[in-house]
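Pasting a structure below so you can have a look.
Note that this complex is displayed minus one protein chain, with the remaining chains in position.
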Amino acid sequence: MSIKAEAYCDAILPGYTHLQHAQPVLLGHHLMAWFWMLERDKGRLIDCQRRVDVLPLGSGALAGTTFPIDREFVANELKFSAVSDNSMDSVADRDFIAEFLSAASILMVHLSRFSEEIIIWNTSEFGFIALDDSVTTGSSIMPQKKNPDVAELVRGKSARVIGDLVSLLTLQKGLPLAYNRDLQEDKEPLFDAVDTVSMSLRAFTIMIETAEFNRERMHKAAGEAYSTATDLADYLVRKGVPFRTAHEQVGALVSYCVQNKKELTDLTADEIRQFAPDASDDAILQLSAEASVESRKAFGGTASSEVRRQIEKAKSLLER
Amino acid sequence: MSIKAEAYCDAILPGYTHLQHAQPVLLGHHLMAWFWMLERDKGRLIDCQRRVDVLPLGSGALAGTTFPIDREFVANELKFSAVSDNSMDSVADRDFIAEFLSAASILMVHLSRFSEEIIIWNTSEFGFIALDDSVTTGSSIMPQKKNPDVAELVRGKSARVIGDLVSLLTLQKGLPLAYNRDLQEDKEPLFDAVDTVSMSLRAFTIMIETAEFNRERMHKAAGEAYSTATDLADYLVRKGVPFRTAHEQVGALVSYCVQNKKELTDLTADEIRQFAPDASDDAILQLSAEASVESRKAFGGTASSEVRRQIEKAKSLLER
Amino acid sequence: MSIKAEAYCDAILPGYTHLQHAQPVLLGHHLMAWFWMLERDKGRLIDCQRRVDVLPLGSGALAGTTFPIDREFVANELKFSAVSDNSMDSVADRDFIAEFLSAASILMVHLSRFSEEIIIWNTSEFGFIALDDSVTTGSSIMPQKKNPDVAELVRGKSARVIGDLVSLLTLQKGLPLAYNRDLQEDKEPLFDAVDTVSMSLRAFTIMIETAEFNRERMHKAAGEAYSTATDLADYLVRKGVPFRTAHEQVGALVSYCVQNKKELTDLTADEIRQFAPDASDDAILQLSAEASVESRKAFGGTASSEVRRQIEKAKSLLER
Partner (left out) sequence: MSIKAEAYCDAILPGYTHLQHAQPVLLGHHLMAWFWMLERDKGRLIDCQRRVDVLPLGSGALAGTTFPIDREFVANELKFSAVSDNSMDSVADRDFIAEFLSAASILMVHLSRFSEEIIIWNTSEFGFIALDDSVTTGSSIMPQKKNPDVAELVRGKSARVIGDLVSLLTLQKGLPLAYNRDLQEDKEPLFDAVDTVSMSLRAFTIMIETAEFNRERMHKAAGEAYSTATDLADYLVRKGVPFRTAHEQVGALVSYCVQNKKELTDLTADEIRQFAPDASDDAILQLSAEASVESRKAFGGTASSEVRRQIEKAKSLLER
């Protein structure tokens, strides 16, 4: 993700809220948002592994063993970091599966969301992305189709892992100690989720690595639909206009543009001043997508310096 | 839990698998099994808190802010340990809720399981526990009832928290960046789960603190239903009998007892030898619940020394 | 179920609420409760089948076909009752799976509940039921065990089918028309649920058909734990005592019994009158389990005439 983010560090596309153009962002910034989500997923899986890394062997049927077994030695031999403290807990508990399935579900939800974006970007209406043939298929009926199969399958498979989690939690609900045959049903959801997550991550990686983004389409879209309106409002605020007033003035200006089929970048400083009298001639400088992006220099913003900082941090995390 | 475990450190009850008598255990051991589950729950909540402890303020609508805000300073003032690295991630992601709801669901499943045991122990057939009036209610129709309300409600409320988790995961599935109005629905499952978990833990604590266990009923039950049969088989193995053979011999002996309506403790050494020729006179010493319990001295077993070790470890964990 | 109910039409056991003895009931009545639940499950599956019985063939990729196909004719040949009205609906919708999985989940929840009862009845503490060797297993470690495997597995498998349902609903959530590759994931939950339900019903039927109930243990239990206290209160109400007063008087009488380790059937009319002055000598007649059961003659009650009515109705429904 960070490699792709670096490659598209300077490509501008619309940032969306409610799937409406909100403010322009760098594609590098957008991709790094996914990096941080996956980084937290990794943290959850590491925490899970730490709690799982406990030897249950030697718990017997439930009460411990009468044979003189050195469980510490066994743990060492089998590369476990610790030995379970209570034999009944070891026999009864399946929270190591529940915790893994929780982390896996959150991870798959992240992938489902990124998949949704790829599917939307891949429409002919958006046209932001070109997917490699290895992750798309044609249609058996329609010769012109290039379907984003991997993205759709991964989105779908998030539902499968959520189903696995529900199954495992519901399975355990209300079971007394220690072992009950119900628990035999713990394996399939676990194995299914491990397979699904592994396969999804592998396929997803190939899809991202091979994807080509259409810089022109993205840049053109970023300049449309008034996505720098906030920048003009912020500019007015810096000129001393109260935020509420600035918001109203810019709102009226946008309505004017809609009626006259103009984009914000088509406006002259005089046209702007008809709605926002405090605007100077430099107001029009606020309205380019580039200016908008570069003005967001606060920590975590989409300015290119901030995106580069994120990428450097990501690289050092990955090198660890 | 550890205090109650200490108070009943020496009380013997049947350990169950499949809700069938398996091997006798100390009540202290049984209660400590729940301690370790709750200890892991605590670990998961601490890990979650660490990941949540990141300031999102200053992310703006999605692209960061154009105002010169020192986010580190704000984080310090508001006692956050870190500042979010990416404004779109901050606006879009809800995995801090999903992770909390996962940890909460696993915790509630644990409480649902312990509740199930309390409900079963509270039947007139088992009669192992007497619950305080503060956690039971009488019946509006039936004057003789003393219903284990808190245990039943907590068991039921585990379903509620699982529902909250499913709702939050499904909510996010397939949503593109950054904010979408769907996410307004994130608050109710979170607040509902926080309230439910808090209330359940409080009520559960009162229920356990005030519960009285019936040592006589538990001890009598532990001596019934052949729950020391494994001990006799283990004894034979130590005498050099292969495990499979020992298992068969003891199985036949149990059948003999069932037909003759005897408990294992009613047997003479000669009767035992009819089925297990390698048994010496000391075989009958294996058949008491006390001997069974004390023989399980391996780390994590139910022997009283091991239970006391667990309690000491628990105390030092709680004092931290 | 109705056959087994008939065989045990006159066997008395405690009816439980909160797993506490509430009022005696006939085992036939108890078993028939499960019959009616399964009967509604059948109704849901029939309704589902009716809605599924619609031919989708001829919908093409999504817009219908350009070839002159007579879909009515195809439907007739393939034994479908109807032809789908809208090609996009046919391609996109999976509610025929969702409806089946819903009905299957409710059915499995019913079986999980009955399984829970069988597991509890099969404990040595309750001892109400003896399960056939074909539906139990011994333990690999403990020679004395007879574990209610089928009941536990079916209880566990209810979680699996609920997981399938969640998976299928979450899968479809937020998908636009018409086909999306996500829908490829619709098959496994469906096929898995069909297999699970079929297997569970088959195993469950064998378990019930071969089960032996212990009339003596059940009858003895029905006379214990004051489960006819309500009958005495109802008797007092018929004598003109306000219900609240009757409830209090009987409550005090039960406390007296608890303190003096007596069952209600041990009481004399004079002892009863110490707490309930309006009781005549015939009050003690109210206190037998048989009298309690037979007094509940209103439609749907546990009186033997009502249980026989239910069984006859069930038979005629099954013969249809």
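Each chain gets a letter, A, B and C, in the order it is written, and its residues are counted from 1.
Operating definition for what follows: contacts are C-beta pairs under 8 Å (C-beta built on N, C-alpha and C of every residue); 3 or more make two chains touch, one makes a residue touch a chain.
All values reported here derive from a predicted model rather than from experimental measurement.
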- Message: Touch as defined at the start, partner being the missing chain; which of B:D10, B:E72, B:D149 or B:E263 qualifies?
- Response: B:D149
- Touch criterion as defined above, residue of C:D85, C:E216, C:D270 or C:E319 at the omitted chain: C:D85
- Contact residue for the chain not shown (choose from A:L45, A:L201 or A:V254): A:V254
- chain C, residues in touch with the chain not shown (by the definition above): 15-19, 22-25, 29-30, 32-37, 40-41, 43-44, 47, 51, 58-69, 71-72, 83-93, 95, 98-99, 102-103, 105-106, 109-110, 112-113, 115-117, 120, 155, 158-159, 162, 165-166, 169-170, 172-181, 230-231, 234, 292-293, 295-303, 306, 310, 313
- Sites on chain A contacted by the missing partner chain, in the whole complex: 17-23, 119-120, 122-126, 138-139, 141-149, 152, 166, 169-170, 173-175, 221, 224-227, 229-230, 233, 247-248, 250-251, 253-254
- Against the chain that's been left off, what residues of chain B make contact? List them. 60-61, 139, 141-142, 147-149, 152-153, 155-160, 162-171, 173, 180-185, 188-189
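Methods note: only the chains that are shown with their structure count from here on.
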- Note on the structure: Chains adjacent to chain B and to chain C under the stated definition are A
- Message: From the centre of chain B, which other chain's Cα mean sits the farthest off?
- Response: A
- Message: For chain B versus chain C, what separation do you get between their C-alpha means, in angstrom?
- Response: 28
- Averaging only over C-alpha atoms, locate the centres of chain A and chain C and give their separation in whole Å. 44
- Rounded to the nearest whole Å, what is the centre-to-centre distance of chain A and chain B, using the mean of the C-alpha atoms as each centre? 34
- Task: Can you tell me which residues of chain A touch two or more of the remaining chains?
- Result: 60-61, 155, 158-159, 162, 165-166, 169-170, 173, 180-181
